[in-house]
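Read through the structure below, which is laid out as structure tokens, and then see the notes.
Showing chain A:
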Amino acid sequence: MLEIRNLSAGYGSFQALFDVSLSVRAGESVAVIGPNGAGKTTLLRAISRLIDASSGDMVMEGRRYNDIPSHEVVSLGIAQVPEGRRLFPRLTVEDNLMMGAFTPAARRHYRERLDFVYSLFPKMKERRMQMAGTMSGGEQQMCAIGRALMSKPKLLLLDEPSAGLAPVIVQSIFELMRRIRAEGYTVLIVEQNIQQVLQVVDRGYLLETGRIRMGGPSEALLASDEIRKAYLGV
Partner candidate 1 sequence: MGRTISLVLLALLVIAPLTGVGAYPLHLMIMAMLWGFIYTSWALMGRLGMVSLGHGAFFGVGAYVVVMLWNHYGMPPLAGAAIAILVSALLAIVIGYPCFRFKIVGHYFALVTLALAEVVRLTIVALRDTTGGSLGATPKPGIASGESASIYALQFSDRMVWFYIILVMWLLSLYVWNRIDRSMSRLALQAISEEEDAAASIGINVTRSKLGVSLISAVMTAIGGVLYAQYQLYVNPETVSGIAISLQIVFGAIAGGMFVTLGPTVGAVFLLLLSETLRVLIGNQIHGLDMLIYGALLIFFIIYMPKGILGTWLEWRARRAG
Partner candidate 2 sequence: MEFFDIFLLEAVVNGLLLGGLLALLALGLNLVFGVIDVIWICYAELIMVGMYAIWWLYSVQGFPLWLAFAFGVAVTSLLGAALHHFIVRPVLTAEPINQLLVTGGVLFFLQAAATVVFTVEFRNIGIRLPGVSVGELHLSMARLIAFAVALASIVATYLFLTRTYVGTAIRAISQDRGIMPLMGVNASRIYLLTSALGGGLAGLAACLLVLQYDIHPAIGLSFGPIAFLICVLGGLGNLVGGFLAAFIFAQFISVGGFVFHLEWGYVLAFVFFIVMMFWKPEGLFARRR
């Protein structure tokens, strides 16, 4: 579904990604793991066209979309849950979800999508009139994921969904990942929490200082010596 070929991108004169290639097939869930500063967020920003790619190809369902304006990416079927949740703090939960369904295509299915998200997150339904900024980190994460789901995306991008959350909440987030995956969504997660994320995805890539070092099925990655030594403290 998504193919990234030799992607290079950065910020001004600072290059953060070097010749990155990865792919995500329909129905898969894939993780991009790596340390802080590896360029994981940059990768997702490039995929969502928030920053320009300096070279390489980004292809979604066979269509190369390197040059489309950033606000058209959702129409391609790519929705992102950004780093740090980024909810609109002074909008209600429901307003936030509404924003997720802004595109004309999404608006047509607003009601049913809203019901779906509320069924996935009953807590959000309870708090639908609450200001998003007053919720706890875990609740905000749920709302942010729900917001991205409102557009019925073909590909869901998640940027460090566990960051800044208490371990108990982190557990529930990864449980959520399993559920979403079970619903058939195609997911690309970027995470620092290697141990947990590799248990909920099919495949993974290791990104270090802007380059893909390794890639493969999650069990293989979990078993690899390199990863175990460098990241799992074994």
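The working rule: a residue touches a chain if its C-beta (ideal position, glycine included) is under 8 Å from a C-beta of that chain, and two chains touch if they have at least 3 such contacts; residues count from 1.
Selection rule: all candidates are chains of the complex that A comes from, given by their letters.
All values reported here derive from a predicted model rather than from experimental measurement.
Candidate 2 is the one that touches chain A in this complex, out of the options 1 or 2.
Interface residues of chain A, counted against candidate 2 in their complex, comprise 48-50, 69-75, 79-80, 82, 86, 88-91, 95, 98-103, 106-107, 148, 151.
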